[in-house]
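To start, the structure itself, in structure tokens.
Heads up, one of the protein chains got dropped from this complex, but the rest are sitting where they should.
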């Protein structure tokens, strides 16, 4: 049953060291504020999962929160590599990062299987690739009717899923729209879930068949305006493309990353303060 | 690519004797007009599939169109048995009817597997029931990761799927809303598809993430106002509950059924005329 | 039968009482839907009613005649596809209480809604399984509501559509079924519950005015009565008024069919 709470309370209550944590968002509605709060609270040893880990995962990995990453595409979309992710994989900094690598189709199916309480997913996948020899989670299964061989992979069942959405009502019923990604499946596949939202409303006033998470499948709902920035929230604000570009320079070296993290995340009280600090920076840069 | 056409042209072009045909609709948006046209055109030997075969399937079976029915619940919802269906199964009238019986969960999963181009579906199903010994399509499969045993059933891949929807635009993009049932999956699982609609519109003006079938996955779109009657079309007209009750008496005996079918379906040119004949009857009855 | 209420009314009221407030309830059409909605109007306003056609959190003003009435969609928190209902919501393990009807059941609360007689040459072809096989195994617990007679309470089923306790004892657990199974069967005569050891359905409460002889006469096996078997609390005024009001509204909306009761 959804409890309205502050984000710091929600992370403290539901995300523990060593947990298997899904933060999802396919370019849209990425839960940046929640990721920052995980960093602030100093979580360690997390096994993270995300289809498209990007800046927020680069930050959590660089901050030392993660021991493992399950993913299908890890990059700065439209810009290039994730330097902190690469540094962890290539050099073990700040800690070694185990990876479980999948394709989008696999991971999307594996979330679906998790939401459906199945132990594995079946897909037409990976044929001819190096995944099956190299990645032990890719196995095969034979159709009991046709004899066809298909790929089978383990379902994803996170300890906790964290997503951002546009609205929730007082009961914690959550509405999201636009690019939906795999957020519904992530929440339904997880044991616990936290949803940050742009707006708390009296009534969702949702159209028929909209994507809604009933409050009783959510554990904590937190009001965090702009909580998906620098990604975007459809109907609320646009993607801050300039930040994605700036991140390439910030994250390239360990020292510049550490300085940025300290000033923007570790030394800020919450996401609202982070946004103020960031806004100050941007206006300074604009003045130069 | 969707072609706008008359329903009689669409049935003539896409439904052939012996085809495997899905007419879907979970209480809502049942394609009655299309079922009548199949009867009118005298199709024989059809293998029909529907989760909840009701009056329209009773009519097609009683008219002699069907050789087989795959289903999970066959009845007159809220009223009782389907007499024509029972007569076919119990007594082979007017023709023997083979049945492939499933549960809702199975058949829903089997349509999903069909839409996803998989040969089989996996579900937690049937444990402890008589299905596995009695029904050869229920087999089991072992999870390659956990060793758990689950049910496996063949996917549904109809030759043609027929559904009714609220609206389509000039390109044949189709919008439906309300109780969606398994219609999208049925269309995507089938080789060909026919959609009858209440209304042809310039633009669908659909909300984000509405249930839409793009015109290029549909073969024929037919304008058939009230084409789901006596079931209902959300936003257009209500369910004619009285007709469901009357059907019990009409269908109970072979002769009363045959007389009804001749007058209402075989001797009418199309669904519009059927509705006029039916309306005449109802007003006569109301006068008595 | 005492004056003041019918056997159908005490059956429905007794069933409704068993649905706890806040429970996520997967509702079959007919008697289960009547009982679940009555509970929602009485002590369980926060019960979440899920119908297999797609509505989650439905609050219909009148009883639906079919499992997919428009009123269910209009009043629900959300309406998803039927595959999603079965995959993410029922199989997903989110349902507390599965509320089932039955054509026939046996002493271990196994249910048949498929066929009477030989499967391949049936005497009576029933509507079939619907959601029952998976509701019976995936819901955390199951309530069964059914009118009691020798036709419905039989010694041996011709087909098990939905597993109860199978052959009794720990047979259900040994089959690997996760949900607890039928915790009560509510009829127009009494309430039966599974014996703790044998899991045989045992009369635990007899409706006022009903005799043990009547129950025996309407049960196809030698029915047992629990040691602490008591008398069912008769329907209270509010319970009766709410039920009658609901049925009257329903009859007015649909035309009286007698079915939804």
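In order of appearance the chains are A, B and C, and numbering begins at 1 in each one.
Please note the rule applied: a contact is a pair of C-beta atoms (placed from the backbone, for glycine too) under 8 Å apart; a residue touches a chain by one contact, two chains touch by 3 or more.
Please read all numbers here as calculations on a predicted model, not as lab measurements.
The shown chains contacted by the absent chain are A, B, with contact judged over the whole complex. Between the chain not shown and the residues A:120, A:216 or A:232, the one that touches is A:232.
Residue in contact with the omitted chain (choice from A:39, A:63, A:182 or A:212): A:182. Among A:14, A:43 or A:102, the one in contact with the hidden chain is A:102.
The omitted chain makes contact with just one of the residues A:86, A:200, A:258 or A:281: A:86. Touch with the chain that is not drawn comes from one residue among A:20, A:111, A:247 or A:260, which is A:111.
Residue positions on subunit A in contact with the hidden chain: 26-28, 51-52, 71-75, 77-79, 81-82, 85-86, 89-90, 101-106, 108-109, 111-112, 123-131, 134, 149, 178-182, 184-185, 211, 232, 234, 238-239, 241-242, 244-245, in rising order.
Although one chain is not displayed, subunit B still touches it through residues 1, 112, 115-118, 173, 185, 188, 206, 208-210, 212, 214, 216-217.
As a convention for this text, only the chains that are shown with their structure count from here on.
Within the contact network of the assembly, the step distance from subunit A to subunit B comes to 1. Once the centre of each chain is set as its mean CA position, subunit A and subunit C turn out to be 42 Å apart.
Computed from the mean C-alpha positions, the centre of subunit B lies at a distance of 28 Å from the centre of subunit C.
Of all residues in subunit B, those that touch two or more other chains are 123-124, 178, 180, 211, 234. Residues of subunit C found to touch two or more other chains are 73, 79-80, 87, 91.
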